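For this depiction, one protein chain was excluded, whereas all remaining protein chains were kept in their positions.
Order of writing sets the chain letters: A and B. Residues in each chain are counted from 1.
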Amino acid sequence: MTAFLVRRAIQAAVVLLVMSFVIYGLIGLMPGDPIDIMIASDPKLTPADAARLKALYGLDLPIWERYVNWLSSAVGGDFGYSRTHNRPVLEIMGPHLLRTLILMGISFALSVAIAIPLGVWAAARPYSFRDYSVNLFSFAGRSVPPFWLALLLIFVFAVWLGWFPAGGMETVGDGSLADRGWYMVLPIVTLTLLNISGFTRYVRAETITTMRQDYIRTARAKGVSSRGVLTRHALRNALIPVVTIIALDFGTVFSGALITETVFAYPGMGKLIFDAVMTNDYNLALIGLLFATLVTLVANLGADLAYVGLDPRIKLQ
Amino acid sequence: MSVAAAGRNEMRRLRVRRFMRHRLAVASGIVLLILVAAALAAPLVERLMGVDIRDVDLGHILKGPSLAHPLGTDELGRDMLVKLLYGGRISLLVALAAALVSAVIGTLIGLFAGYYRGRLDAFLMRFTDGVISLPILPLLIVLAAIDLRKVGLPQSLVQSEDISLYRIIFIIGLVGWTGVARLVRGATLSMKEREFVRAAQALGARNRRVMFVHILPNIVSPIIVATTLSVGGIILFESTLSFLGLGIQPPIPSWGNMLSNSQEQMTTAPQLMIWPGVMIFITVIAFNFLGDGLQDALDPRAISD
Partner (left out) sequence: MTLRLTLVSIALFLGLAPVTDQAAADSHRSLTIGITQFPATMNPMIESMLAKSYILAMVFRPVVTYDQRWKLVCMLCVRLPSVKNGDAEVVELPGGKKGMRITWQIREGVRWGDGAPVTVKDVQFAWKIGRHPKSGVANREPYVRTVAIERVDDRTFVQVIDKVRFDYQLLVPDPMPAHMEEKAFREPAEYKHRTLYDRDFAHPGLYNGPYRVANIVSGSHVELVRNQNWWGREPYFNRIIVRAIGNSAALEANLQAGGIDYAAGELGLTPRQALGLKARTRDKYTFIFKAGLIYEHADFNLDNPILKDRRVRRAMAYGLDRKQMSQALFRNLQPVADTAVSPLDPYAEKDVRRYPYDPRKAAALLDAAGWKLGDDGWRRDAKGNRLTLSLMTTADNRTRSLVSEIMQAYWRRIGIDVRLKLQPPRIFFGRTVTRRIYPGLAMYAWISAPGSTPRSSLHSSMVPNPANGWGGQNYPGFRNKEVDGLIESIETELIPAKRRVLWKRLQQIYADELPVLPLYFRANAYVIPRWLKGIRPTGHLAPSTLWIEEWHAVDDQAKAN
């Protein structure tokens, strides 16, 4: 087990290293660095200004040299300054990261909390009206474009009904817990509606599969009530693969939040990374994206571990 | 008729029966057929209605439904119905093509990883991890800017407006295969332990033969299911890309760009947003139900997705 974890940790480190190179290269390959754009938008800038600014931000060096410089200071724990914000990367990232984790964490927990009973409920009577309704609901959730759903919710609940704020993170000057929670309702509902459908489907499918297993039949034969079978035997076994899937899904936490954060003007990680990439803010984009990669890797590892737990025939190696 | 053939026929009949039991899936299949037919008929409808989708009519913008324009006109006075059909052509084409590309790449990688295991497996799976976490944004921008003439594509293709279409298909195919790869790898792993595979190996069949003749046909069901289910996701992804300004660009209409381009007019001209939104919703949900039905029929034990 320890050997397995160590090997995976080494593999993860290698993936991160390779990814840092790939990301750096990709951002570097993107045409039009910000100084060029600055030149195009300000007729007063001279070619000399452009050359000076490029040198100032280190953009005049060849890309591999910049990468090596970045890597050597990053290994030493210095992740550098954000070019656009003129502040240390971690200082910028901290609050954004926290906001996204809170937003995504709550909506994840909520989705799971709703999806499990819903899926099991549907699985108890496969192909019944109830099952079809749950199916329809869960498929509907994953069949709308996210930004469309978000805008729709804003227009119904903020503009027409006026129940919730249309976007932002707090009433400036208030900022109490209740106030912040109020602002998070619509983004959380959006994300939950999008997540819940997939989870429900997994739970349902797993429960149905488990119910067909021999030991469930045995339990039934022994006279355990069907509700008892469902909750005590089937659910527990069905949950493991569900956890696997959810762990995998968590890897997309930042990219998943981008659209919601954009439409709701919620200053989180997804938007931060997007803007950093769009403005060639190397240090910020790199650390943001590497962090996202790390989350994915950890989630995958979690998924693998859960998978092994499920199926004793597959061994760690 | 041999016993085996009879068995196969029996199996097929069972599958068809299982699929037909899933009424929503059957209905979805029909809806999709109609949609595809309508999309293919777009130029015909255009001619029959006597409209020209590439011309504008600035005197008749944002008109409501009428006999001449059953769904009204858009912001430049073009017929909404015909535009919607053309948009469907593009959205369906992109989604199907990209799903197919992903399925092929994913199957190959999963098959090799699962069959050979060991170092190759570890490498391919970490590679998959890498691709999953690959930031798609800079990739899109880079690919949107590459001078395709330098890559060796013919001038006529590079100059055509369709090029943004091929780009999207290429990019989605390039990053969308990871789910299939994992699935195929898992299926190959368990298939490899089965007796008939071992028997084939023992009889000296070459690895490639074992992979493609013995294993692949037996895991094709989950691949079909996963690919069908992924089509819907790609249609949604295409609309999200449009929202971020990186999708298919006008004048080529797609449901995704029609939807995202109408957001500014959301309250003024809601019909611009409702129609493509409804089309996307119907299509995606239909593909999902179809996949679900196929799963029930072909592969009742597998975990969906």
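Everything that follows uses one rule, which is that a residue touches a chain if its C-beta (ideal position, glycine included) is under 8 Å from a C-beta of that chain, and two chains touch if they have at least 3 such contacts.
From a predicted model like this one, the values you see are computed outputs, not experimental measurements.
The complex has one chain that is not drawn here; which of the drawn chains does it touch?
A, B
Which of A:A3, A:V75 or A:V172 touches the chain that is not shown?
Selected residue, touching the omitted chain: A:V172.
Check the options A:R99, A:R142 or A:R204 and report the residue that touches the missing chain.
Here the residue in touch with the unshown chain is A:R99.
Using the document's definition of touch, tell me which of A:L59, A:V134 or A:L151 contacts the absent chain.
A:L151
In the complete assembly, which of A:T46, A:S73 or A:S128 touches the absent chain?
Here the residue in touch with the unshown chain is A:T46.
Pick out the residues on chain B that sit against the missing chain.
54-56, 58-59, 61, 75-77, 141, 144-145, 159-161, 245-246, 249-251, 261, 263-269
Using the document's contact rule, name the residues of chain A that touch the chain not shown here.
These residues touch the chain not displayed: 30-34, 36-53, 56, 81, 84-87, 90-92, 94-96, 98-99, 102, 151, 154-155, 158-159, 162, 165-169, 172-177, 179-180, 262-265, 267, 271-272, 278.
Definition applied: only the chains that are shown with their structure count from here on.
With chain centres taken as the means of their Cα atoms, state the distance from chain A to chain B in Å.
That pair's centroid distance is 23 Å.
For the complex, which residues does chain A have touching chain B?
Listed in rising order, the residues are 11, 14-15, 18-19, 22-23, 26-27, 29-32, 127, 132, 135-136, 139-140, 142-148, 151, 155, 159, 198, 201-202, 205-206, 209, 241, 245, 251, 255, 259, 273-274, 277-278, 285, 289, 292-293, 296-297, 300, 314.
Under the stated contact criterion, what part of chain B meets chain A in this complex?
For chain B paired with chain A, touching residues are 21, 24, 122, 126, 129-130, 132-139, 141-142, 145, 189, 232-233, 236, 239-240, 243-244, 256, 259-260, 263, 266-267, 273, 277, 280-281, 284-285, 288-289, 292, 301, 303-305.
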